[in-house]
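One protein chain omitted, others in place.
Chain lettering (A and B) follows the sequence in which the chains are written, and residue indices restart at 1 in each chain.
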Amino acid sequence: MSENEPKILSFLCNWCSYGAADLAGVSRMEYPTNIRVIRIPCTGRMSPKFILAGLRRGADAVWVSG
Amino acid sequence: MNSYTDKIKEISKRLLKEDKVDMVVGYRKGSVPLMHQPYIAQNEAEVDAFVWDSSCGLNLANYITDRTERIGILATGCNSRNIAVHLVEGKIKREQLYIIGIPCKAMVDRHKLAAMADGDITSVEEDEEKGTITIKGENFSETVNKADVLQENCSLCMHRNPVIYDELAAEEVPEQSTDEIDPYARVKEIEAMDPDEKWNHFDDLLSDCIRCYACRNACPLCYCPLCFVDESNPQWVGKSMDATDVRTFHFLRAYHCAGRCTDCGACVRACPVGINVRDFTKKLEKDCLELFGWEAGLSAEQRPPLDTYSPKDPEDFIK
Partner (left out) sequence: MKNLMEHMGIEPERLHFSWISSAESTKFVDVATKVTEAAKSLENKEKKFAKTKPKVA
């Protein structure tokens, strides 16, 4: 992976998108490797603080998915 | 607006005498011109310190958070809306309050006047009939039209008369209408910029910030027992003057006010370096109006949009 690849911080809901990501893995689908997943118990717990904290620590983009 | 002063004193004295309230929250002359201090009168003698003119810009709703006493409080349009926000959020009970409604004739902008003055302003006189303000200092004296030196939020205000009150101190004043002025002109100006221009605009805006948190302390909405800026584990925002930290603070502070801010302008007035913090909050206010048809503090019963769910909530930002 080259230096220029963006880092995408993703907050995935345990029950929805995390499951989808798991299924995608099990089904051997291919998706970009730029995504760094944080599993959260529920997207309802998301706070603007988390997004800012991510950007502050140098994430190129943030993706929240429920 | 000095004619209000006597009426305010009269009502306050009556309330204290009849033992309807334990205290009345109002303003007294501040230690510096153009900044009247919030003042809590607990007996009739203390009421005599009360004043009312165009320098009563701080928000009194800030002083009733979590109080247990019976309180009489002066309330202009924006103050009364903040009281309504407090009621909705359970920070005070309606039975505890006796709201003295004050139809507001707008406040003057101390930063604008200070910029006009040739030195320190030592005294201020207001001529109610002519609508002029005279500022005096050691070597100068200047008279200006009050209309030219209003706080920006006051000149754009759509709710000058209090929305909830027990008694009015004067006749209601005429409201401005959106036909004459566009309250969101400045927001639209910023919206029209491209991302880099916006970024630089806010960089310039915040470059003077000294992180004194006066805007937070003046704000009636900021009543968290522990503010996010003081949290150390995890630490959301650094305590330095670093541009990123300053921006994080202002962003989160504004966001905490989403759907609650009444644009009272206390933050701008309190700011010692004259930053127009409202560039953030006004945008949120506009969004709330456009997305949810919501204006903060107009009702003491309805829950604000950000703590209710409706299937009609806009969701086009979700993929």
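Note that in this section a contact is a pair of C-beta atoms (placed from the backbone, for glycine too) under 8 Å apart; a residue touches a chain by one contact, two chains touch by 3 or more.
Bear in mind that the values here come from a model prediction, so they are computed numbers and not experimental data.
**Q** In the complete complex, the non-displayed chain touches which residues of subunit A?
**A** Within subunit A, the residues that touch the unshown chain are 4-6, 8, 10, 15-24, 27, 29-32, 34-35, 48, 51-52, 55-66.
**Q** With the missing chain put back, which residues of subunit B would touch it? List them for me.
**A** 187, 190-191, 193, 195-202, 238, 240, 242, 244-245, 247-248, 251, 254-255, 258, 280, 283-284, 287, 317-319
Quick note on the criterion: only the chains that are shown with their structure count from here on.
**Q** Taking each chain's centre as its mean C-alpha position, how far apart are subunit A and subunit B in Å?
**A** Taking the average C-alpha coordinate of subunit A and of subunit B, the gap between them is 39 Å.
**Q** Residues of subunit B touching subunit A in their complex?
**A** So the residues of subunit B in touch with subunit A come to 228, 234, 236-237, 244, 248, 251-252, 255.
**Q** Would you pull the subunit A residues touching subunit B in the complex into a rising list?
**A** Touching subunit B: residues 48-49, 52-53, 56 of subunit A.
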